[in-house]
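Only one protein chain is missing from this complex, and each of the others stays in its spot.
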């Protein structure tokens, strides 16, 4: 049964309670009821509800050839470019349900990444990782497990490689290998939704050389394994959630990220998918990043929609929705939102196949998508703040509204157009505040799936500058002995070629 | 034989010499040799060369079910979303050959627009236009004709409708209808490549109401029909082409636009595809615009590549290509270029089918594409100018280089890194000047396929603000009795629905 | 003695405790100790410390001819363009002390506005308001009072004038006039620093016509007057202040804004400076806005400096401060910050004198300043977030750091370069989070002193489009019978002229 309901997920995550999770310095007993984490759990839950709701049903289900059953798309291995597009469309839709990151994409992308990487290893004769991975995948799909993906390491001094760090655990590493499994230590930072997960899929965060082979590991592990400690991070406006209200903090849906500490954690060998195979780390990072960058074209466009809707409604509440400058700002928000989405769609439908039955995204379009996402949300928010008015920074609290001595005043002075109440105004202002200036839209948009500088490195790697130079030289009438026949989309092929080159690395190793 | 060679086109266009064409106040006898127009002819020719060149062969050919032969893609009716994507990819490639607009897209998009519109008319029982159009299409495909498309009217006072204008010919109109055909008068402005065409396909430029029915006409006509006068427009740097050099004006490829005057021109009835059918004008304009906006994701990205290549080469010529700020600017140019392209690809692969066997682009993505094209080229040019240095505005002329008294000085003072000569420097500077600050990249990017304001109108029409508002209201906890079940991509359906609604218009008309 | 110390202010504000102030639904007894408000009080206090600190002493003191004593600049009437520049410089400096808005500018600008307006009234024969105002000013200066300024009304439906509103109190109005004074009702919204003030200076928020004369009032009133209720507004991250920590919420300095309700409040006549004098409201708003817009060139540049410093330090903490893309981002932050400041300086030193001994800012430059401030801070923040890394959205709380079970882990994994500790990292991340995504930089920058649309209206009013059109017509060789002799800076004179025109309004009234 590859499809759980949201309720079934809630049940399961309650049971998984022995995980060691800290919020604001205190250990959390039940994540499903803790006011800080509950909204995150509910947003994660939305991914389990999606296959059962009318408007997302079709997008959220997929047929798995591995278990010959329908599975939740978030645990699906892409089988076509339409699958990739369905991901982007689904993410946009679920954003409309949650107004927050629902946190299940990292695990989703980690699965698809490991599928390709273990396949590439198998092609070069190392078949065990793939066998292990497929077994694991079947379990995940059958049980419809809630996965977190963990990539970013603590990193220490950024200019040093893992093995050069004074703190040897600055990157997660294997400290001991036994017949049955491996021991790992280190910490993964910024791990989205980890407290809401049942399992963590761990990937290396950067390309490694042979000197860093102890850091070249990928594996999966139950979230409540001994030795794992999760310190949930603070976020803008987080403390409001502890107040117990239902307006100011948007108590229904949110997301979280956590610092995950591995203190000499044992991983059974059947859960180890990469072990000192440093040669694959570069590809692994590139494949994962591109998958994750593509997805942002969906979820962030969905948050864009939420902001557009809130902006529009706030304008209506004070009667200015037809003013031309308001219309201009709404139109600009739409343009920015749809641009991110269009890029995500292109990255999906113009997919690349690095191996048979492997469906990767188009890496150039995926990087374009994420780079747009690193820029446009701040502009969308700025436009929303502009339209919303100063009230977004000065509105009374819900506790004022609920104080009988103040209620009438607020009702009188916060109302705009008749038909809307002061409470309507406050609710919409708070939604806009929490979404537009929230961590998912303002910060995760910049840094999730790699900071802007990472995309820029990819642009210069994926783009064929020499080809363009030859084009220019020919048009300028400069002498040039390079022919122009080869490539319809040079970057595309060059990417596949680069993937293909790993063969020779493997071969070299065998010499 | 649906495929001519470039040479065959040149022969044919020479024969078409009786067309009445003016350049800088003088009538032109042979467009293939006139220094002002020759580069345009050569750029147009590149579209005929494409099916025969190794690197564009596959993209430039398509199989036509209408004549059961391979045809040039520029005369092809799209049969799939891959066809649409092939258009965008082909345009990018040909831009690399010409460094200029090759001017054959307007006719291409006009054919596809008329195909859909006449089909929609046929569905509502008016089958003649479709019959005429398919006959015409077969001729165009068999002879591989060079078409221009003519849409924009002179327009007079912008705030008035056609019938309200004092100058009744401010928009092209039918002045008389006979059994055999119609007489038309008026002028079409900004007509791309018209002097290089064999036929002109004329479309209405805006939605018309019943009071404007005389202006609701579409037809095709040979370019050299009596009564047609073509006044070719000026462009930045155009006069340099009259000097006869081979560096400063890029004599090989360019493009042109013209003012086409219809002075009581007769159009045979078999060439008339829309006659006072004002009910279809709104759809027609929307369909054409979206097709044309999609294409810009290809050709303008191609010009972006040329500029990137030139920028890179100029940096190398003075030894600064590795400076970090130069790298940043090149990367930014790449990002901007690839974003335009990604949107064009999305508009293609995420296509909409308004009728069976009709393949339209995705209108939202197409408008996104063009709006990006209205913004990013100026930024790309700005970056290129920055890297190129002041020399782009102050370099000596080729006549200085050719003057024996000056040659040595220029050779000495314009050379940078050894291996490049002063001539190399001048050639590349001139390429960059003419492309980056040229009419195609700076002006056509803004206004072609509709000025930016036109896209913004489409954004607000295609986007479902009410849906987003309901999403926001639900998330904010405001009362809302609207359900969220209906639409995966509301704009998409709403578009199709809108197209479908024309049925009722037609029905109304019949009542 | 026109100069109090910060301590003296604290004493006084403690005494003023009978003011009716609500925070999060509860009445506050002592604003100086309440965790929500204390940081605001401390930031306000910084303006009283300034005249006594070495680096601000000179800027913060000014000589008042009204009381023949040195006064705090915040209660000074400008006597020169150097005074205006000193304001901007001082604001930048105090921002460095507080990292927050210190909230005393609105009162400062209100005083200077009333000085000019009552002077203009006096010139037209109505001398009483000026007499009252100067008396009041002397008191303010002598006692070195802490003033808030209150302008923005609740406003109800934005498209209606005050008198058209269903809620007659949507704008503050006079409900009764007696021999001794007036009664007022209504509410002022977004009132900066009001809970930290001793007196409130109330101004009308928009130009009024004769039908709105009851709304055309200006007066001052002690903050703890009966009938005044202050509901302090929520802000991003505000609830953290209630936790009692010293890292996550920056407990030292912050700012607040409040909704101030006037429920039938009596104002003695000697405190009334404008009473139904609707003819002066347009000028009053323009003069105040320009003063306040100018100031933003100082305080927001100061916050820019704080963000630049934090950005730089965080880059150093992980060892990347020399990476070229980090340098580029820092440089961009500097450029944006210095641009805001330069505009503020221009608005000061290029001042306008609407009456003898009146020193107003240059209105065009002041509007430029604020419009830059409405745009650039979001860009500065975006750059800071980019450099800071994902940690800005995911860092552990100070309570985690203080938990002995977690402390070592955090110390190990949050440290970067040796010499900095994990606590250093958290402290700097929190500073950056609270300043760069704080209400003062993200929201007040947009809406304070008028939303962006308000500046745009001023641009079109202050700029002489007809003059520029004539310039263009002459250069184009078009016929034009307008001469070019008149104005060196047409907008400047036109402004003064416009101010001068009020004379005729007054004269009309007398007819």
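Chains here go by letter, A, B and C, matching the order in which they are written, and residues are numbered from 1 within each.
In this section, a contact is a pair of C-beta atoms (placed from the backbone, for glycine too) under 8 Å apart; a residue touches a chain by one contact, two chains touch by 3 or more.
Because the structure is predicted, anything quoted here is derived from the model rather than measured.
*Asks:* So which of B:85, B:117, B:259 or B:431 would be touching the chain we can't see?
*Replies:* Of the candidates B:85, B:117, B:259 or B:431, B:259 is in touch with the missing chain.
*Asks:* Determine which one of C:364, C:378, C:417 or C:449 touches the chain that has been left out.
*Replies:* Looking across C:364, C:378, C:417 or C:449, the contact with the absent chain belongs to C:364.
*Asks:* Going by the touch rule given at the top, which residues of subunit A touch the chain that is not shown?
*Replies:* Within subunit A, the residues touching the omitted chain are 324-325, 328.
*Asks:* Could you please point out the subunit B residues that touch the chain left off the display?
*Replies:* Subunit B touches the chain not shown through residues 22, 24-26, 152, 154-160, 166-167, 169-170, 187, 189-190, 229, 231-240, 242-243, 248-249, 257-259, 261, 263, 318-320, 325, 374-375, 378-379, 381-382, 385-386, 389-403, 406, 409-410, 412-418, 433, 437, 439, 442-444, 446-448, 451-453, 456.
*Asks:* When the complex is taken as a whole, what residues of subunit C touch the one chain not shown?
*Replies:* With respect to the unshown chain, the touching residues of subunit C are 54-55, 58-59, 81, 85, 89, 93, 96, 98-99, 246-247, 250, 252-253, 305-310, 312-313, 316, 327-328, 330-331, 334-335, 338-339, 342-343, 345-347, 349-350, 364-365, 368-369, 371-372, 424, 427-428, 430-431, 435, 455-456, 459-460, 463, 465, 467-473, 475-478, 484-489.
Keep in mind that, in the parts below, only the chains that are shown with their structure count from here on.
*Asks:* Average the C-alpha coordinates of each chain, average all protein C-alpha coordinates together, and give the chain whose average is closest to the overall one.
*Replies:* Per-chain C-alpha centroids ranked by distance to the global centroid put A first.
*Asks:* Calculate how many whole Å lie between the centre of subunit A and the centre of subunit B, each centre taken as the average of the chain's C-alpha atoms.
*Replies:* 38
*Asks:* Give the residues of subunit B touching no fewer than two other chains, as numbers and ranges.
*Replies:* In subunit B, the residues touching two or more other chains are 328.
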